[in-house]
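This report concerns only the one structure given below.
All protein chains but one are shown at their positions in the complex.
What follows is chain A.
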Amino acid sequence: MTDLSKQVHGIYIDAPAERIWEALTSSEYTNQYGYGGDVEIELTAGGAMRHLTTDQMKSMGMGDVAITGTVVEADPPKRLVLDWSAAWHDEPPSRLTYDIVEGPSGLTRVTMTHELPESPQTAMDVAGNADVENGGGGWPWELSSLKTLLETGKPMTTAGAQ
């Protein structure tokens, strides 16, 4: 049995921290990578976050919202902490943390830590598997597509998104 209760994902992106922050928190970007869909986020402690579904997700039977959350800490462009719930599972919220550190060379390190001790089904989905075409990519794929978008300008939303 694989223990997925705490997942750590790291990636280097050739972009300033501010742009990565924008990409995580504005719909202009979130529709161009990962699973797509608008994001609504109030960037202050206690603020609400909603990641809306795409038409493709709706056609698969999902409602209007894919992810709901509460902002625990927002320190742009360095740190974003959320209580994060997947709408497709009835499980307790998990803790999602983004740490964004810009290096001297202009290369930025994004470390995402997802703690889901009480959300095993969500944990399995976000860990990702080989079935990217059917939406199984999870965080590794989502972060790879974020890097591709910011470094090449090429939108990358497949995976059951469009």
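We adopt the following convention: contacts are C-beta pairs under 8 Å (C-beta built on N, C-alpha and C of every residue); 3 or more make two chains touch, one makes a residue touch a chain; residues count from 1.
Everything below uses one rule, namely that contacts and distances are computed from a predicted model.
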Exercise for the section: Out of "Carbon-monoxide dehydrogenase small subunit", "ArsR family transcriptional regulator", "Branched-chain amino acid ABC transporter permease" or "cytochrome-c oxidase", flag the one the UniProt entry gives for the chain missing from this complex. Expected result: "ArsR family transcriptional regulator"
Exercise for the section: Would you indicate which residue among A:32, A:53, A:122 or A:144 is in contact with the undisplayed chain? Expected result: A:144
Handout entry: Selected residue (touches chain absent from view) among A:13, A:71 or A:86
Key = A:13
Problem - Chain not shown, touching residues in chain A - result: 1-4, 6-14, 105, 107, 111, 113, 127-128, 130, 132, 137, 139-141, 143-144, 147, 151
